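Only one protein chain is missing; all other protein chains are in place.
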Amino acid sequence: MRVLYYPGCSLRNSYPEFEKSTYEVCEKLNIELVEIPDWNCCGVVPSLAADNVMRHIGAIRSFINAQQKGKEIGTNVVVTVCSMCYNVLKRVNLILKEEADTLKNVNDFIDDQPDYVPTLKIVHFFDLLREIGFDKIKEKVSTPLEKLKVATYYGCALLRPEGVQIDDPENPKVFQDLVISVGAEPVNFPFKIECCGNYHITFEPEIVEMRTRKIIGSARSENTDLILSPCPLCTYNLNHGNETLKEDERVPVVFFTQLLALALGVKSYLPAEIENQILKKIGEEKNV
Amino acid sequence: MSEEKKPMVTIYIMGKAYKIPNTLTIMKAIEYAGYRFIRSCGCRGGFCGACTTFYRVKNDYKLHVDLACQKRVEDGMYIVQLPFIPAEKPKWDLDKMRPATDEVIRVFPEITRCLSCNVCTQACPQDIEVMRAIQALRRGDLENAVNLTFDCISCGACSMRCPAEITHYQVFQLARRLYGKYETIPAKHLMERVKEIEEGKFDDEMSKLMDMDVEELKELYKKREIEK
Partner (left out) sequence: MNELVERVTEISGQNVYSCYQCGNCSAGCMFTDEMDMLPHQVIALVQGGDKSVLELNTSWICASCFVCSIRCPRGLDVAAIMEALREIKIREKGFRKVDLRKIKDVEKLPQIAITAAAQKFTW
């Protein structure tokens, strides 16, 4: 399949391993990612004010470029891996679909680009995985991660608010499906949909520490090996929480594409010690 | 000298109307009207960024920005000049930084407020794609940001318009310096010349010049080699 790809600043500036492992996974699963030319930062969090059009213009300019590129390559599907980007892009697209006057306002203001017609379909990478089918993914797994206990942490952005959820917001299962398909054991812990503290890490990190210590503690109580994360901000926050815990209380955090890449036998860009830990647990000792 | 009368236009300098020949630039027009520049005037060649001028044209709400030394007057132009854009340059240490966009963002975290509104691009008298360059930094593309802003003359018009209060010209200067220090190939002839200077190759000539009096220097200057 061939889709338009919105990378997001975070993957380029702070977490290249997330993007690189995504590319590896895509090659293995025959997904062609066509990067949207000249995409703008989405803004990370959407504006919840009914009158704030300006905040979303970064996303909207990216939509216009996606629209143009999409016509060239014959698709209207935009995929993103970062859950914050997904949340913003999905919400902004919905707003433009539902509010004709906002759409007009925006198109009038952006007089240096063609008008946006809201026909793009914003999806998350997990939607693509679901479309491919987890049973098909299982067939391509060359290194089943047996005995590995993976806590599936969802965070907020993929499940809330209404209209963006990729699964049941109160009891999602799609990450567990992925973990099972790579041969590992999903850990369904009660804090899996709790907020990590989001932007508070910048000015009130104690709030993030409080949240993430609870999340990590809840995951750890099931003898978890890893926490699966879909979001760069959650990952940073969870790592921050880990640093405030004693060594034996910490649980390493990995991006879901890194776990999938490892199982598919391609480069996962995991730090060597974590990759070694995983391989040891699943019984294959390799020198990385 | 031509006896023809040039067509005249009316322009408003700080609200006061003046009739100006339509062939003059804003800068020449202000002098034609009888003002003498002590500010907002520099190289007169479109390069120093001193003569940033904001203007509107009668019956139109659109705000324009241009360099007074480059832009010709239009009928109904209302102008004001901005000789200085307020911004202290933050301190940075190139030796302690990497040529990476996140370094620039850490010195100027307000870049993260960019709304992609594009007024900066609209304001640039050098036709630089200012918003594109800021977003290139957010996309992790230092090289692109540097190449896009080569023509920046630090006039500051973009910064005066920016809703996110970014001082773009300072941001781009840091980006270019990081790129120039770490990524560009050093010019071989420049390195060689610097080495020659450090080795004292030009010391004698320099001391001779320093010892000359003004009349000798003037003679030397008059007799200098001029390449035709």
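Letters A and B mark the chains as written, and numbering starts fresh at 1 in each.
Keep this in mind: a residue touches a chain if its C-beta (ideal position, glycine included) is under 8 Å from a C-beta of that chain, and two chains touch if they have at least 3 such contacts.
Since the structure is predicted, the reported quantities are computational estimates derived from the model, not experimental observations.
In the complete complex, the hidden chain is touched by one of A:31, A:64 or A:84, namely A:84.
Checked against the hidden chain, the listed residues A:47, A:188 or A:244 yield one contact partner: A:47. Within the full complex, the residue among A:125, A:175 or A:236 touching the omitted chain is A:236. As for the chain not pictured, it touches chain B at residues 90, 102, 105-106, 109-110, 112-113, 138. Although one chain is not drawn, its touching partners on chain A can still be listed: residues 9-10, 13-15, 41, 43-45, 47-51, 55, 82, 84, 156, 160-162, 169, 194-195, 197-205, 207, 210-211, 232-233, 236.
One rule holds in what follows: only the chains that are shown with their structure count from here on.
Rounded to a whole number, the gap between the C-alpha centres of chain A and chain B is 42 angstrom. Partner chain B is touched in their complex by these residues of chain A: 7, 9, 12-14, 38-41, 43, 54-55, 57-58, 61, 110, 112. For chain B in complex with chain A, the touching residues are 100-102, 105, 112, 114-118, 121, 132, 135, 138-141, 163.
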